[in-house]
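Report on one structure; see the data block that follows.
Shown here: the complex without one of its protein chains, the others still in place.
A, B and C are the chain letters, set down in written order, and residue numbers restart from 1 in every chain.
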Amino acid sequence: MGVTLPILILALPFFMFLLLGIGGVKMSRKVAGILGILGMGTTMTLAYIVAFTYFFSGDPAFILDGVRQQFQVFDVTWLAFTEKLVVKIGFLLDPICAMMLVVITTISFMVHLYSWGYMEGERGFQRYYAFLSLFTFSMLGLVVATNIFQMYIFWELVGVSSFLLIGFFYRLPSAVSASKKAFIVTRFADLGFLLGILTLTYFTDTFNFVDMTSNPMNVLAETGGATFMGASVLTWAMVLIFTGGMGKSAMLPLHIWLPDAMEGPTPVSALIHAATMVVAGVYLVARMFPVYCVVDASMTFVTVVGAITAFYAAVVACTQIDIKRVLAFSTISQIAFMMVSLGVASTGGVGDGHHYTGLGYMAGMFHLFTHAMFKALLFLGAGALIHAVHSNDYTKMGGLRKYMPITHWTFLIGCLAIAGIPPFSGFFSKDEMLAAMFNNNWIWGAWMTMVAGLTAFYMFRLYYLIFWWEENPDYAHHKPHDAPWQMSVPLIFLAAVSCVAGFIPFGELVTWNGAPYHIHLEAPVACTSIIVALAAIALATKMYMKKNDLPTKFKNALPGLWTAAHRRFYWDEIYLFITHKIIFGCISKPIAWFDRHVIDATMDGFAKVTQKVSFAIRGMQSGNVQAYVLWYFFGALALAFITWICLL
Amino acid sequence: MDLNILWYLVPSVVMFAAGVYGFVTRKNMIAMLVSLELILNSADLNFVIFNRFLFPDSMEGMVFSLFAIAIAAAETAVAIAIIINIYRAIGSTDIVETNKMKH
Amino acid sequence: MVGNIILYFVVALAIVIFSIMAVTTKKILRAATYLLFVLIGVAIFYFQLGYEFLGAIQVAVYAGGIMVLFVFAILLTHKPNANAAPLGSHRKIAGILASVIGGGLLLWALFTMPMLETSEGVRSLSDAIAGGPDISMKMIGRAFTGTEKYQYLLPFEAVSVLLLACIIGGVTVARKR
Partner (left out) sequence: MFGNILIWFVIIPVLMMAGLGLCRNSSMAAIRTVMVVGSTILLALAIWLCVDFLALRAAGNDAEMLFTGSWMWYAPLNIHLAVGVDGISVLMLMLSAIIVFAGTFASWKINPLPKNFFLWFALLSTGVFGFFISIDMFTMFMFYEVALIPMYLLIGVWGTGRKEYSAMKLTLMLMGGSAFLMLGLLGIYWHSAPEGGELTWNILEIAKNNAVDPSWQNLLFCFTFVGFGVLGAMFPFHTWSPDGHACAPTAVSMLHAGVLMKLGGYGCFRIAIYLLPAAANELAWIFIILTGISVVYGAFSACVQTDLKYINAYSSVSHCGMVLFALLMLNTTAMTGAILQMLSHGLMTALFFALIGMIYGRTHTRDIRQMGGLMQIMPYLGVCYMIAGFASLGLPGLSGFVAEMTIFFGAWEDSDLFHRVFVIAATCSIVITAVYILRVVGKLLLGKVQDEHHWQLTDATWFERLSTVTLIACIAGIGFFPNWINETIQHSFLPIVQAIQNAI
């Protein structure tokens, strides 16, 4: 494969960013929108060509003896730290990368199209498209990274695009603070990532993924068994790197930025905070998967963090009022699902004897793919609702199924997919994940099945509260209606994908080592999860389909728990306390005070003392000749005296 | 008993000490100038005395005294001119008053 | 010989007394007068030491020229019945201290100087005068107009320039604007 297409895939969005960012002011909205959509459409086409060439051309560079290869299309030096540690910018084509190219460009294109309708009439329309292009560029750069440092570079760039897009409505103080929070929290996580890279590459002397993952035992050997505080250095490095992933993928306890990030425009939430950027953490773990597998402790850490987060987010999602926040917590929960799935996988041998070892990896990636589609669908659906009702709050909705049929049906498909009902895509990927978990340890399996049940429950709670329950009387003045075609087309397309994506032979395409993997349904696991999901849906139907007082009763039965969950278990308050009270109040302010009143005062003190002394001795320079003579004379006498003493 | 070097030096020392006292304590600038003349004269005298008693063959001490007298005369003339000028300006020859020049 | 000694005592006493009075009297005109006596005393010493020309110059320049300047200056700036203002006592004490300690130190140095152990140190005046040549005007003139060793043409010219500068300076400064 030539380098032209891959370079274009990266260059085109960046060029669009510059074009729309610098020239956008001079363009009309329509031109800017069409340019953005066309640019993204072209990028999508190119990405499809690259991905399909990779998967299906049969080129020995891509697939050798049935095993998919990692192929570096190009890798140019960007910055040489030392002779060995050289940062390169390149394009690594392998199964997960090709899959991500498809996911990112598809969703990005859908969001571009959708935004044309959704953002119509907003100020800064051109700027919005510029930022979308910037984000797409950064995200593509992240997934095609050939080395961990390139990933870090684009990791930061997606962070900043996310910041810019969350804060798009920058006149709203809430949007500003949300964007700030998102950036700082992920930045803090990136600090861990950076330290992890530093530690890891100190030993490996290379940034390159292929070098590290093709021979992970070497990496372990290179660290030479060094330990720090009881854990091996490699464990520390991998955990630190994972910290970066925790930040971007909103794992506990660094999840707090994601719900607030919903202040951004809804299509942005669909693109960045549901489908693509937030799975960067999962992608990172998948990228470094063989190295993670070398140190069990780090894998366990990934699993435990994922499991706790998944449950936490699912519980919180059951109590949120803002529909976008429900979806945000649902996203957190689903990403945690993928993390657990990766965490329980390992690099066993190839073949049926080791059937389950790599399953978690494959399933996690599969879920990443399907989740991206149906979560984007749900978010875009939520966008259509907000567009119609002008509120994020489900209490302002209810009974919308009659007014907005397209939105209703596509949203329902999304809910069914996420709940894991066959034949929608979510069922297949979730089933594979659960199978992998059960195989690793039944506790994980059971725990995550419970989370899956909660997922079905809160999604249908949301669905019923929006589309059933009771109609909002305001509809009389302002009749909600379906969105324009620019918004409906993406909804329908994504719904269609969600219906059929489950039948993609994913195991043939994406596995950790490239060897094909045959998917077959595990009947017991599948049945359990379907039953749990159906039960949860049934419960939701009972509680929320028609207006009744069950939810209130339920709420009153467990007031403490409900409030705690509603307030997201007070994580925000804890963070506020740490940042405002401790960092600002107990560190920054005292330091600033210290600087002014101790260090600066010392310097001023020197000046003051000098001044005092000069004032004190100024009297001697009075201009009084007689005094001078006296001083002079006594000085001469003193000299004489000293001479005399010396002569004695 | 004959006059030797010490005899002549003692009055010179007294003149000098008196000159120092006068210069430090007097407030009138002309009086200070008078004290200054005393000091100068004591120095001149010393030149001559040492010349006479220690190096009778040469006359450098005397020559220097001559120069000193000439320069003292010049200095006094200028000083008095200045004093008179100050007196014109501030109406006093008091050394303390001359601080007014600063303002 | 004895006359010389008597003359010495008279003059020395006059110098001591009048120099002290010159700096302690309250009237400036009197101070100038006492200074005149001191200057004449010094001139007599010059004569006694065998430097007639120097003594003459002393009388002419100092007693004659400078004193006249002083008197004129005093009369020009003198306010009737304006005695010198009383001095601050600490300045007076400092002055006494300075002069007494300074004078004492000098006297002590005089009487203990090692030179007194040598023959030159205790040479008498008559020996000293006999030991040196008579100083004639010719010698003095040579000394001032030659450029050899121990001849002082350059300082002489420098002094003349200085005097010229002084004349001009004096005129400029004292001139009424």
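Throughout what follows, contacts are C-beta pairs under 8 Å (C-beta built on N, C-alpha and C of every residue); 3 or more make two chains touch, one makes a residue touch a chain.
The structure presented is a predicted model; accordingly, all values stated were derived computationally and were not measured.
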Shown chains touched by the chain that is not drawn here: A
Option touching the unshown chain, where A:I7, A:L85 or A:I308 are the choices: A:L85
Identified contact with the non-displayed chain, of A:L5, A:I49, A:L157 or A:L539: A:L157
Given A:G2, A:G66, A:G121 or A:P173, the one touching the chain that is not displayed: A:P173
Residues in subunit A touching the chain absent from view: 77-82, 85, 149, 153-154, 156-157, 160, 167, 170-173, 176-177, 180, 183-184, 187-188, 191, 194-195, 198-199, 201-202, 583-584, 587-589, 591-592, 595, 599-600, 602-604, 607
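Assume only the chains that are shown with their structure count from here on.
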Chains touching both subunit A and subunit C, listed by label: B
Separation of subunit B from subunit C, taking each centre as the mean of its C-alpha atoms, in whole Å: 7
Computed distance of Cα centres, subunit B from subunit A, in Å: 96
Numbers and ranges of subunit A residues touching at least 2 other chains: 626, 630, 633
Interface hub residues of subunit B, defined as touching at least two other chains: 20, 24-25
Subunit A residues within the subunit C interface of the complex: 626, 630, 633-634, 637, 640
Touching residues (chain side subunit A, partner subunit B) in the complex: 623-626, 629-630, 633
Residues of subunit B touching subunit C in the complex: 1-11, 13-22, 24-28, 30-31, 33-35, 37-38, 41, 44-45, 48-49, 52-54, 56-60, 62-63, 65-67, 69-78, 80-85, 87-88, 93-94
